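Attaching a single structure in structure tokens format; questions to follow.
Only one protein chain is missing from this complex, and each of the others stays in its spot.
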Amino acid sequence: MTPNPTPRPGLFHRLVERTGPVLRFEIDGVPAEGRAGDHLLTAILLARPDLRRFEFAETTRSGFCLMGACQDCWVDLADGRRLRACSTLLEEGMHVLVEGRARA
Amino acid sequence: MGERLDVDVAIVGGGTAACAAAVALRRHGLTVAVLEKRRCGAGASGVNFGGVRQQGRDLRELPLSRRARPLWDGLNALLGEDVEFEATGHIKLARSEADLEFLERYRIDAAACGLELTMMGADAVHAELPWLGEKVLGASLSPTDGQANPRVVGPAFARLARRMGAEVREHTPVEAVAHTGSGFVVTAPGLEVRARRLVNAAGAGSGLVAASFGEAVPLTPLSPNMLVTEPMPYFVSRSIGVCGGDVYVRQVRRGNVVFGGGGGWQDHERGLARPNDAESLGGMKRTLQVVPGLAHARVIRTWSGVDGQMPDAIPVIGPSRTTPDLVHAFGFSGHGFQLGPVIGEIICELLVDGATPSPIEPFAIDRFDGLASAAPADAPVGGSTHTEH
Partner (left out) sequence: MSVAKLPHVAVVGAGPAGLRAVEVLVAGGLNPVLIDEAPRSGGQIYRRPPPGAERPAADLYGFEAAKATALHGLLDRLGDRVRYRPNTLVWSIEGKRLRLLADERFDALEVDAMILATGAMDRVLPFPGWTLPGVFTLGAAQIALKAQGVAIGRRVALIGAGPLLPLVAHQYRKAGAEVVLALDVTAFLPKVIHGFGLLNAPATLAKGLWYMARNVLGGVPMRFGARRLRVEGTDRVEAVVWTDARGREHRVACDAVGASFGLRSEIQLADLAGCRIVFDDLTRQWQPERSPEGRSSVVDVYLAGDGAAIGGADVAELTGARAALTLLADHGRPADAARIDRLDRELARHRRFRRALEAAYPFPGHLLDDLADTETLCRCEGITVGAVRAAARERDVDEINRLKALTRTGMGRCQGRVCGQAAAEILARSRGVPVETVGRLRGNPPVKPIPIEGGL
């Protein structure tokens, strides 16, 4: 659960600026910001280079197909929910766990 | 006519019991042909829950199950691959006072067969398994039971049999079996097998083989309905069952939680089955009540298959009553996985020695004589509509 002391830059790069409201959320307890209209996957990958740990190796994943087919972007929320990040809209107050629920 | 094989023993069916029999017979130097209509280990041997369980078995089955249990400790070495057997223990949960009494009675009976079970009070159960639902009043623990990967056991036995020189023929549906006076003739497309002895271990198809020798049995198809979740952090540390058998759940080390729910759809004509969505939904609900910690889990796959069910839910094991040199082993009624390796040994004993030290009298093929044509619903059945796995 230790927050990353030196956050690595995000993977995604916003090309089209948004005018909608800012949505605040958290990744492993660290505040982050997205915009209305962002998918959860977009918001996470604008903030960091990956979005979940891979269960069967010491590596991470960032999703793959972005169309709800490959199932590679399921993430944990602190409230226990599991969400497919590419097809879920970011909501104010979401708390995503990337490092938090490590594998057994 | 196509190919012809002459062997000491022909085995109809390619499940775990059949292939384990082939292994045991090869050890005795007999020549063997295994004839499997689809793929070895792909029937009931491969699609079951994966419970390696003595607890909860019919007391008549328990001696066989006791004998089978130590074999599992040596399977990896025998087969040369990991069958993922782990003695996680099996816990059977009581959800009512009547369940508790039932478990206590069973504990005493099982002890007489040499199986040590430990009764646990509600507090002890919840202390060990804090993730269980509220309704659990107590449980019985069988610490030596466990689980394994059913998809790999049967095929591994088939390969071992092949390595030891058995003729293992897949995609070889037996069309006819007959006793000619000097031995058996088994025919399949493009193949005729002549054998001195015959084993009927064809699972759901065994009824037809038995009937060919005038031994009609009330065998009906049984299809499990299994579900598995995506991988989750490991927490279901025991294999779990309940009194009544309507919930059974285990978690593999990789994290997937395997559980069952009711029965699948059967395609009698093709001998296939598919999962039944309504049954899956029921299984999800019931399992969630017992293991609320699965609340956020997602099911990624369901599956089914075909086993043979006897009216009294115990198998047919033993010599034919009509035909010399014929041995039956089928009708495991949804819980043959743990028995498979020992059934192979028993088949071998019956063929080589003419007798087995294991008590198989309760499994005589003629125990339903006169009932063979009765509809399954009219035949005597156990107290529940669920099959314990």
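For clarity, chains are labelled A and B in written order, and residue numbers in each chain start from 1.
The definition used in the following text is that a residue touches a chain if its C-beta (ideal position, glycine included) is under 8 Å from a C-beta of that chain, and two chains touch if they have at least 3 such contacts.
Small disclaimer: the values here were computed from a predicted structure and weren't measured.
Student: Identify the visible chains that the left-out chain touches across the whole complex.
Tutor: In the entire complex, chains touched by the missing one are A, B.
Student: Among B:11, B:44, B:141 or B:297, exactly one should touch the missing chain; which is it?
Tutor: In the full complex, the listed residue that touches the missing chain is B:297.
Student: Identify the residues of chain B touching the omitted chain, counting contacts across the whole complex.
Tutor: On the side of chain B, residues 39, 42, 46, 151-152, 155, 158-159, 162, 229-230, 265, 274-277, 280-281, 284-285, 287-288, 294-303 touch the unshown chain.
Student: Counting contacts across the full complex, list the positions on chain A that touch the omitted chain.
Tutor: Chain A touches the chain not shown through residues 11-18, 20, 35-39, 42, 46, 49-51, 54-57, 59-72, 74, 87, 89.
What we mean here is this: only the chains that are shown with their structure count from here on.
Student: In angstrom, rounded to a whole number, how far apart do the mean CA points of chain A and chain B lie?
Tutor: About 44 Å, centre to centre.
Student: Show me the residue ranges of chain B that touch chain A in the complex, using the header's touch definition.
Tutor: For this pair, the touching residues of chain B are 230-231, 233-235, 254-255, 295-296, 298, 300.
Student: Would you tell me which residues of chain A are touching chain B in their complex?
Tutor: Per the stated touch rule, the residues are 55-56, 71, 74, 80-82, 101-104.
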